[in-house]
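Accompanying notes for the structure given below.
Just one protein chain is left out here, and the rest sit where they should.
So that you can tell them apart, the chains are marked A and B in the order they are listed, and the count of residues begins at 1 in each.
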Amino acid sequence: MGKLLLKRVLYLIPILLGVSIITFILVHLVPVDPAQAYLTLANIPPTDKAIAATRTMLGLDKPLFVQYVTWLGRVLRLDFGISYATREPVLNELLYYLPATIKLTGASLLWVLAISLPLGFFSSLYKDSVLDHCCRLFAFIGASMPSFWVGFLLIYFFALKLNLLPVMGMGSIWHLILPSFTLALSYAATYTRLLRTSLLENLDQTFVLYARARGIRERLVMGRHVLKNALLPVMTAFGMSLGYMLAGSVIVENVFAWPGVGRYVISSIFNRDYPVIQCYALLTTLIFIAVNLLVDIAYGLIDPRIRMDGS
Amino acid sequence: MNDDAAMNVQNLSVSLPVGPGLLRAVNGVSFQIRRQKILGLVGESGCGKSVTCLALMGLLKGRGWQIEGAVDIGGACIYALAQEDLRQLRGKEMAMIMQNPMSAFNPLLTIGQHFIETLQNHCRMTAGEAVELAIANLARVGVPQPARLLQRYPFQCSGGMLQRAMIAIALSMRPAVLIADEPTTSLDVTIQYQILSHLASLREHYQTGILLVSHDLGVIAQMADEVAVMYCGYIVEQAPVDELFDHPAHPYTRALMASRPQMQRKRLRPIDGQPPPLWNLKDRCPFEDRCHEVADSCGDYRMEPGICAPGHQVRCAKYATGQEVILSELA
Partner (left out) sequence: MFKKDFFHQLLRRRLTIISLVILSVILFLGISAPYLAPHDPSQVALQYRFQPPSHQFPLGTDNLGRCNLSRLMFATRVSLSTALIVICLTMIIGIAVGTCSGYRGGWVDNLFMRLCDIVMAFPSLVLTLVIIGMLGPGFLNIIIALVSVQWVWYARIIRGMVLSLKERNFILAARASGTSDLAIIARHIMPGIIPQLAVLATLDLGGVIMHISGLSFLGLGIQPPTPELGAMLNDGKQFIRNDQTLMIYPGLVILLAVVSFNLLGDSLRDVFEELRR
């Protein structure tokens, strides 16, 4: 296990380096001069002199490689630069909004589990029954609905028509229900489908028949032999989804005026506040990589074939 | 019915509705598995051997299969039992060895966990006691380092080791019946021999009756006390092993023997044609189209069992009741 862990972490080093290079280069894709954007946001008239001074201040006059190394050095000290708009350290700004996004994502995760686990389980158990057909229909439609549309439909029905839930914003737990469900819907649909396929595959395995032939209790057969094996591929996909959910929250946050990272980054895009966008890319990617590493470790803990790989 | 019968199968028929038709996998099969004896069940692949095994274990129940007839074990028919009682019989009174040991074990559990799980499901015992019992039983099937095997995962073991483990698990509860569905087909010939000889010697130690399923006549000839030949879900011929190999009566059995490689003969004689599809089998003889010995009487024959010698049953028009004339021909 230690070996596996070491291998995975070592493998991450070049990836992280590459990620940092791409993130760094992204700023240089900008069609306008960052110095000019800085001055515009700071309400300073962009005279040639001011631009030159800003370029020196932002280090834009140095060679690209030097810029990268100084930038990387600062990033490693958690200094992601200063927001052009607020003059605050970018990281502080993003960390201020991050808890709201994590809350939203976490709640969606609960929705996904609460919906897809039972639906996938029962629809595979009662294959080709009415229940199964309903679940498959849900899985199909749910995965094809754009989340911004779902959000508005939900707002219309539950908040405006029935007046059950608050329309927008963050506050009580009631505020959390609609946005998190909206974010969860397509994932819940996808996982219902994935779990169903995976369970059906495993129900047909010889080792399940053999477990039954040994007279193992049905509950143990389903849990230990079928479900545990079926959840492995689902788990890997889940790690990926968690990252996508963090990113997917951008749309949902904008639909529901949820004050999270996603909403902040969209306003930064309109403001051309490049350090914020850059830091956002790096931050979400790091979370994404960390989650996937955790999933890999969990997978290794469950599956001996992975754990003992190489030994 | 014999007193030493461990399992008594009466007129067992298994079919599966497929679309508008009916897949008749097993047709009116009757036999007994006697304690300490091996009943060999032989036939081509797809003739209904595996379905028979699953039906005997009660593993087809509730999956759309239609089952008729009786499978008695310890005086009660397993199909009259509640699902839960049937489960308790499985693994304890009747055990099973699967065809492919490599895929029969749960990849996420060690061999030891498979053992413990099985034993604890049927008896009250601690994990430590289960391990002790497991080591004793593994040693008996010739596993060199039983304690180490218990800690291994299936993917770390060879097929032979896994098959031994499967036999040890099956026999550790001292079942009345052991159903071995092609236990050695996927193994090397040398290991096949070792495992078969363990099986043969262990039935006496454990007082177990064995149903040995195989498509290999050689294995059957060497191991079985009694042989049943299966074709298209029918047991077309059934006799004690010497009688069957000395006087094969059914044309199918003869054809099967002729198609087997032998030292003296240079050319094999394959059986012409293919077995008919199992769905919508009529009541006629399913071997009629491939048979070299077709006669006029075949047209009216409806697979009634006939006797051609004491203890030697045949389902062929030639031996149908009232046609004992042919008996003399054979002798």
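Convention: contacts are C-beta pairs under 8 Å (C-beta built on N, C-alpha and C of every residue); 3 or more make two chains touch, one makes a residue touch a chain.
Worth saying up front: this structure is predicted, and the values here are computed from it rather than measured.
The undisplayed chain touches these shown chains across the complete complex, A.
Only one of the listed residues, A:39, A:112 or A:265, touches the absent chain: A:265.
Across A:102, A:143, A:177 or A:298, the residue that sits in touch with the chain not pictured is A:143.
When the whole complex is considered, the residue among A:26, A:85 or A:308 that touches the unshown chain is A:26. Summarising the interface, chain A meets the missing chain with residues 14-16, 18-19, 21-23, 26-27, 29-31, 140-141, 143-149, 152-153, 155-156, 160, 243-244, 246-248, 250-251, 254-255, 265-266, 268-270, 272, 274, 277-278, 280-281, 284-285, 288-289.
Quick note on the criterion: only the chains that are shown with their structure count from here on.
Chain A and chain B have centres, each the mean of its CA atoms, that are 54 Å apart. Of all residues in chain B, those touching chain A in their complex are 54, 57, 59, 87-92, 95-96, 98-100, 103-110, 114, 117-118, 121-122, 153, 155-156, 166, 169. Looking at the complex, you find that chain A touches chain B at residues 205-207, 209-218, 220, 224-225, 228-229, 302-305, 308.
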